[in-house]
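Only one protein chain is missing; all other protein chains are in place.
Think of it as A, B, C, D, E, F and G in the order they're written, each chain with its own count starting at 1.
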Amino acid sequence: MVRAMEKYIRTGVKATPFCPGCGHGILMNSILRALDELNMDMKKMLFVSGIGCAAWIPSPHFNGDTLHTLHGRALAFATGAKLYNPDLCVMVISGDGDLSSIGGNHLIHAARRNLDLKVVCANNMIYGMTGGQVASTTPKGFKSSTTGEGNPHRPFDLCKLVAAAGATYVARYSVTQPLALIQALKKAIRHVGFSFIEVLSPCPTQFGRRNLMDRPEEMIQDLLRRCISEEEAEGLAEKELSEKIITGEFEP
Amino acid sequence: MVRAMEKYIRTGVKATPFCPGCGHGILMNSILRALDELNMDMKKMLFVSGIGCAAWIPSPHFNGDTLHTLHGRALAFATGAKLYNPDLCVMVISGDGDLSSIGGNHLIHAARRNLDLKVVCANNMIYGMTGGQVASTTPKGFKSSTTGEGNPHRPFDLCKLVAAAGATYVARYSVTQPLALIQALKKAIRHVGFSFIEVLSPCPTQFGRRNLMDRPEEMIQDLLRRCISEEEAEGLAEKELSEKIITGEFEP
Amino acid sequence: MSEMRQVRLSGFGGQGIVLAGLLLGQAGVMEGKYVTGSNSYGAQARGSGCKSEIVFSDHPIHYPHLIIADILVAMSQGAYQTYDEEVKESGIILYDRGRVVPNMELNVKQLGVSATEISLKKLKNKQVANIVMLGALVETTGIVSPRAIRKAIALHIPKRFQALNLKAFHKGMELGKQINA
Amino acid sequence: MSEMRQVRLSGFGGQGIVLAGLLLGQAGVMEGKYVTGSNSYGAQARGSGCKSEIVFSDHPIHYPHLIIADILVAMSQGAYQTYDEEVKESGIILYDRGRVVPNMELNVKQLGVSATEISLKKLKNKQVANIVMLGALVETTGIVSPRAIRKAIALHIPKRFQALNLKAFHKGMELGKQINA
Amino acid sequence: MISRWIKSPFPKGVYYFSGNEAAAEGAIAAGCRFYAGYPITPSSEIMERMAVRLKEVGGIFIQMEDEIASISAIIGASWAGAKAMTATSGPGFSLMQESIGYAAFTETPCVIIDVQRAGPCTGQATRVGSGDIMQAKWGSHGDYQVIALSPWSVQEMYDLTLRGFNLSERYRVPTLVMSDEAIGHLRENLSIHSKVEIWDRKKKRGRPPFGTEEEGGVPPMPAFGEGERLLVTGSTHDAFGFRKTDDPEVHSRLVDRINQKILRNRTEITETEDYYLEDSERAMIAYGFTARTSLYVVHQLRKEGRKIGMLRLKTLWPFPEEAVTTLGKRVKKVIVPEMNLGQVAGEVKKFCACEVISLHQTNGEVIGPETIMEMLKKI
Amino acid sequence: MISRWIKSPFPKGVYYFSGNEAAAEGAIAAGCRFYAGYPITPSSEIMERMAVRLKEVGGIFIQMEDEIASISAIIGASWAGAKAMTATSGPGFSLMQESIGYAAFTETPCVIIDVQRAGPCTGQATRVGSGDIMQAKWGSHGDYQVIALSPWSVQEMYDLTLRGFNLSERYRVPTLVMSDEAIGHLRENLSIHSKVEIWDRKKKRGRPPFGTEEEGGVPPMPAFGEGERLLVTGSTHDAFGFRKTDDPEVHSRLVDRINQKILRNRTEITETEDYYLEDSERAMIAYGFTARTSLYVVHQLRKEGRKIGMLRLKTLWPFPEEAVTTLGKRVKKVIVPEMNLGQVAGEVKKFCACEVISLHQTNGEVIGPETIMEMLKKI
Amino acid sequence: MAIKECKGEVARKAKQKTLSLRRPREGFSQMELGLGKKEALKEAQRCLSLRKCESCEVCGLLCPDLCITRDPKTGEILIDLDYCKGCGICASVCPKGAIQMVLEEGL
Partner (left out) sequence: MAIKECKGEVARKAKQKTLSLRRPREGFSQMELGLGKKEALKEAQRCLSLRKCESCEVCGLLCPDLCITRDPKTGEILIDLDYCKGCGICASVCPKGAIQMVLEEGL
C-alpha cells in the first residue's frame, strides 16, 4: 500500500466516492498534508461537515472524530462541540452550497463570535451532489441545471462576506496552489479564533460539463490560469481582471 | 384628530402598541414622512415585516398592503412578492434580531441578488418583544436578560456585512437624526436595487432599563451624543471613537 | 379544600401587580402552605390590564387557577369593574382609593386603601403603591403573616430597594389597621 | 398481460445505460404501447452499478417495475453476474463481448455483441456503445421498431450528436443481423 | 366560484415522461407561474423542468438559498397573485414546516410536492420511502389542515398536481402532493389533453379576506397591489386581518374555521378508488406506488378465485374516513401495505372496526408483489 | 448501566418557583451542563435561568442565532460529552424538526422543552395551548421515536425534566418535555430533595456506537476526544457509523432498531396515574394542565357520588397504549379534554374500543372546571 | 440635530389639544391602555410653556406616537393627548425647553 497520507485515513476506507478528477480529492490531499506537517494528534481532531460531495472529504476518510451533520448546519453543530470541549481542534470542511447558501446564517454568526473553528469551504461554484444546480458562488452568466441560459445573479465574495462578519483569519486559494494552500491551512489551524479558507475546487462532472470544460485537466488548467495574487492583480486592466480570481490572505 | 401623518395610517388603527418613548415610533414617523415627501401611492406599496416590536411598525399601522410574516423570514416572503409583481414598491421593515439573527441568511442572499427591496432595519440592539435577550447587535459588554454579566461577543457591523454581501445602497442613521434619516429613506425608495438602512432605535424598556438608561430621554440623549458622521469620526482618538456610532451612507 | 383562599390582585401593567403576587405567594410557601400563583397581562408591553392570582391551601391544590376570589385587590378602575362581580359573598375587596370609585351596591365587604397616594406622598415614590396595598391586605385579611412577607421581600427585592419596600409594607399595614379599626 | 415484455439494461455509471433505456421506452410509447421505465444507480456519482428497466405492454401496467426479465442486456461483467439468473427461461441475454465473459451454463439464449469495441474502433467514440447495443437489441428482439428508435433519438439527443447516434444504432443493427443470421 | 376550461399550455399528446417532469407540466397546466425551490434528491428534476418551462410561459423561477426561503417566497408570491409551487424531499419538508403553518393560518393557496425518500434524517437520499405521511398532517405546531394527495403514476403526477392547485385555490389551503422517489423517477405514458379545467381563487372587492359567514365557506382573496390595503398576518387575526392576540373568541373561531372549511368539504376533496370490493372478505388499503403493487397482487389472487379487493386512497388528508369506515364494516380484515412503519395503518385503525394489519417495509425499496403475496399467505 | 445518586446542586428546600424556573433547575440537577437556545415566549425564562445557573455550576450557555442552530449546537455538544438541552415554543419547535430527526437517527441524547402556546403559526404568543402533541411524534420526516413527557405542575417541570434527561441518556433518544404556557408560568411549591438520581450514557471502549445485538438494547456512546475516532452521520450507517446509503438491509435494521429500542421498553418509559378507576363507568383521560382541571372535577363529582375516574398520562410518547387499552375495556365512555382539536383523543381512539369523546378547546385559555362539568352533564 | 426647514416663524404657543375620546373604548385592556380618560390626563399632562417654542418641529419629528403636528393655518404646534404616552422625548429634545413634563397632577 503506497497511498499518500495513509496514516490519516480511517482503517477500512477505500477509494473516495468522488468523480475522477474532483478537486475535493486534491483538497483532501492538502488538508492531510497540513495536518501532517503540524503533526496534529488525530485523536484530538474533530472534523465536522454538512451535506454535499465536499462534506464527504472528512467523513469517513479522516481517522479522527468526524461529525457528518445536516445540510447547512455544520457550524452550528461544531459550535456546540467546541464550546463544550475546548480541547478539541475543530475543523469544519464543507461545500460552498452547504456553508454559504443554506448555511449562510450560521457562517456569519460563527464568524461574528470568533469562536476557534477552522473552516474550510470547498468552493466548486455549483451544487455537485444534487446534480449541478446554481450556487450562490456560481459566477454570473455560467450555466447550471437550473440556469440553462446562464446565472443571472452575482456570486458572493465569500472571503469579503466572512471578513465583514468578523472572521479573524481569512484566505482564498485554489487546489491548484497546493503549497500556499497547505501553508494557509496550517496558519488557520494555529490561529486561535474563527478562520475561514475558501478553496476553489473544480467539479468537472457538474460544473465543467456544463461550462465547456469536459475534462478534469481543463478545469485544472483553467484555475491555474485564472487564480492570481493581489499583487499580480494590480497591474491588470479591468477586463482582464474580470475573469481572474484573486487568491491570498485577506485577514488579518 | 390632529395626529401627524394620519392619512397614511390604516383606518381604525389607534395608538401604537409600543412602550412610551420607543424608538420604533420615531422611526415610523420618519418612514411616513419620507413616503409623504415622495408622494408615494400607498396602493402600490407593500410593507413586509417579520416578528418583533419593530415588525409592528407597518402592521397594522400603514394603510398600504402589509404582510406580517414569520420571525426572520420577511425578506424571503418579500422576494416572492416583488419578483411576481415588480410594480409593487416593496419595503421590508423589521428588527435587528429578525433581520440579522434568525433572518441573517435571507438578508445576505437578498443583498447578493440585489433585488429591488428597500430594507429598514430597526436596530434597538436587543430583543424587545421577548423581554430583552442579547441580540447579534448588542454591543460587547452590555447587559441583557441572557447576558447578566455583559455580552461576551462582538456585535455585527450590519452595514459592512450587507455591503459585503452585495447591497447597492447602504446607510446607517439614528432616529435622533430624523432629517438625514428621511433623506436616506427617500434615496432607498428611489434606488433600484437592494437598499438597506440600519436605524438605531432606542428600546428604553428592555435595553435602557438594563443598561442604566431608565428613561426614554436618556436613551435619546445618549444616541444624540454617540452618533457621529464619518468625517466627525476622523479626528477622534481610538478611545473616544470606541463608544461612537458612525452614521452616514456607506454604499454606493 | 375548606382552607382554600383565593386572592386576585388586579390593576394595569407597570403597577407592580405581579411583584405583589410573587411576594404574597412566596410568603405563603414560607409559612408551609400550598400556593399556586399565576399572572396575566395583555400582549402589549405596557399599560394594559394585568392581574395576579394566588390560591392558598393547606392541601395540595388540584385546579391551580382562581375560580372565585375570596379577596380582590383592585388598583385601577378598569380592573375593579372587570372583576368586582367575581368575589365570593363572604369575600372582601380592597381598592385603591383615588384610583377607583367603588360600586357601593355590591354585597361584599369593601375597603378603600389610599395606596398610590401614600406611596407618592409619604414615600415619594409611585412605584411602591403595590407594596403599600400588600401591607393593607395582610393586615386586614391575615392571609399570610407580616413576617413571611418580610422574608419574601428579603428574598426577591434587590438589596438597595429593600428598605423602601419594607417601609411601604409597614405604611400599608398601618393603613390596614386604621381601616380595620 | 400476455403481451408484457420486460427488459433490463445493465452496466456501470457512465456507459449511457439510462439514455438507452429512455430511448427504448420512448420508442415504445411512440408505437402506442404502454411503457414503464425505471433506473437505478449507486449513490456515488460515477462508476458504480447502474441499470435501466423497461416494461412494455399492450395494456395499462399495474406493477411498473420489472419482475423477471424477458431480455437482459449486460454491458459489464458485474452487471452480468448480478442479473444473469433473473431472466425468464424463454428469455435472451445480450452481453457486451470484450467486457463480459458469459456463463455458458445458463439455460437461456445468449448473444454476444461487440458494442464497446465497435463503438471505439468503428465510431471512434466510446460513448456510443450503448446505442450500438440498442441497435443489436432492436434487431434481435424486435422489441420496438427501428423507426421508433430513430424518432426517439431525434427527440432526446441533442442535434449535434444525432448523426453519430444514428450511425451507432445502425452499426448495432448490422451486428444484430449478423448474430441473428 | 366555478372552474374554467383552458387550452393546455403543452401540446396534446402521449409522452414518455418521468413523474417529476409530469408534475412540473401539471403545475404549468394549472396556471402555476411562480416557482421557488432548493435542490434535493429525488425532487430536483421538478425544479429543473420548472426553470425551463416557466421561462417559456412567462412565469418566474427562482432558486432560493434554502427550503425555508423557498416556501416563504411562494407564499409571498401567492399573495401577490401567483399560483405558486415548490418541491422538495424529507429534509427540506421538515424545514418548511413553520411556513406551511403560516400558509394554513393565513389561508394562502400554494402547492408543495414532497418526493419522499428513505428517511429519517438524511437516511438514504436516492432511495424510496413514504415516511412523511403523518408529518404532512402534523409537521407544524398547532391545529391546522392541509390537503395531501397521493399519486400512483406518472399520469397522476400530472393530474394530481393540477388538482392540487385547483383544490388549493378553491379552499385557500396549502396542498401537498405526497409523491416518492419511485413515482418521481418512474417513466410512463403521460396523456395530455387539449383542454384542462382550472380553478382560480375567488375575489370580491372590499369583502373581508379572513372571514365568512358561510358554514365551511372560504373567504375571497385579493392580491397585493389591487388597492385592498391588505393586512396579512400569521398571528391570530379577525376577518379583516387585524391582529387579535388576546381575544379567545377570535382565536377559537379562526382555528375552527381553517379546520372546518377543509373537514366540512371532505367529501368534495377526498377521492378513493374501489377495486373488487363488492364481495371481498379481505381488502388492502393502499396508496401511492404501493397501490400499484397491491393491485397487481389483487389481480393475481382474483384469478385464483380469492375474494380480495383494494381501496386506493388518492387523498391522504383530509383522511377519507367515510370510505375507510364503510370498508371496515364490510370486510373482515384490512391489510395496509406501506413504505414506512405503518403510518396510514395507524389512521385506518381509528376508523376500522375490523382487524387491521400493517404490512410495513422501510428498507429503501418499493414493496414488491412477492412481499405482499407472502404476507397474504400468512394471514 | 445503572443510575447513581448525587447531591442536589440546589439546596434542599421548598421553593415558590415558576414552572420554567423549575425546569431549568431540574436540568441542572440532572447534570445538564450545556444549553443553547433562542428566545421565544413563553419559554424564555428557562433560557434566562440557565444562563445564570450554568455560569454558577461551570457549564456552558450560549444564545444562538436561531432555533435550528440551537438544537444543532446541543447535538454537537452532546457528542462532545455534554448533557445538553434547549427550550422553545411552537414556531421554534417547528424549525427544530429536521435536527430532531438527526438526533433520533444518530441516537443522540438531548432534551427539548416545548412550552406550548396557542398556535398554529404565531397565533397568540402569550397564551396557552397544547397543539404540538402530534407534532412531537411526527414533526420530522421518516419513522423515528422520541420520548415525550407531560408535566402537570411546577414540581413536575422539575421532576420530568430531570427524568427526561435520565431517559434520554438511557435510551439515547431526544426527549421532549411538552409543557405549556400555563404550567411554564405557574408558580407553585417546588420541593427539592437533598439527593437526585441520575443516569449517564453507557460507555464501552471499542464497541460499536450504533449497533447492538441485544433486543431493545441501546449501544454505548463515546464522546469526541476520547480517542474512539467516531464516525457520526445522519445518513444510514452501520454499527460503526459507516455510511451505507445503498444497502436495504442496513437501512431497515437501523430504522427498526431506533424505533424498537423505545417501543420495546415502553413499559419502563411510560408512566400513567389512575384516579378512582376501580369502579368508574366513565373516565377522563387527561394530561398536562388539563389533568389538573379534570382531577378537580372528578373530585367534585365523586363527592356527589358519581362513578367517574381519571387516567393521567405523564408520558405522551411512546403512547401508553396498555393503560389506555385496559381502561377502554373497563369503562363505557372515555372523555379526553385537551387544548387542541383532539390530538390525543385521536390516539386514544386507536386503542379504546369504547366510545371516545373529545372535549377540545382552542381559544388560548386553559380549560376550566365549568367547561368540563357542563360537558359531562351533556353526555 | 438639524432643524426642519425652519421658516423663521415667530414663537407661537404650542397648543394643547382638548382631550376628547371620540369612540367609546372597548374592553378591559383597551380601556387600560389609554389609562381611561381621567388617568390619561393625569399621567401625561405636561406644561407647554409658551415662552420659547419656535415651531421648529423637532419635537414632532421625534415624537414616537405621532401626536405632535403643526396647525397648517396658524403654524402652532399641537399635541394630541389622545395618543401621547408621556414619554418625555419631546420635552427633552426641544431646543428651547419649551415643553416640560409634569408629574401626575393631584396625586
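Simple rule for what comes next: a contact is a pair of C-beta atoms (placed from the backbone, for glycine too) under 8 Å apart; a residue touches a chain by one contact, two chains touch by 3 or more.
Everything numeric in this text was worked out from a predicted model, so none of it was measured.
Chemist: Which of A:Ser49, A:Asn124, A:Gln177 or A:Asn211 sits in contact with the chain that's absent?
Modeler: Reading the full complex, the residue touching the unseen chain is A:Gln177.
Chemist: List the chain A residues touching the unshown chain?
Modeler: Chain A touches the missing chain through residues 1-6, 9, 14-16, 18-26, 28-30, 32-33, 175-180, 204, 215-217, 220-221, 224.
One rule holds in what follows: only the chains that are shown with their structure count from here on.
Chemist: What is the distance in Å between the mean C-alpha positions of chain B and chain G?
Modeler: Here the centre of chain G sits 25 Å away from the centre of chain B.
Chemist: Starting from the mean Cα coordinates of chain A and chain F, work out the distance between those two points in Å.
Modeler: 39
Chemist: Could you list the positions in chain F whose residues touch two or more of the other chains?
Modeler: 65-66, 68, 91, 98, 102, 121-122, 124-126, 233-235, 245-246
Chemist: Taking each residue of chain C in turn, which ones touch at least two of the other chains?
Modeler: In chain C, residues 42-44 touch at least two other chains, as defined above.
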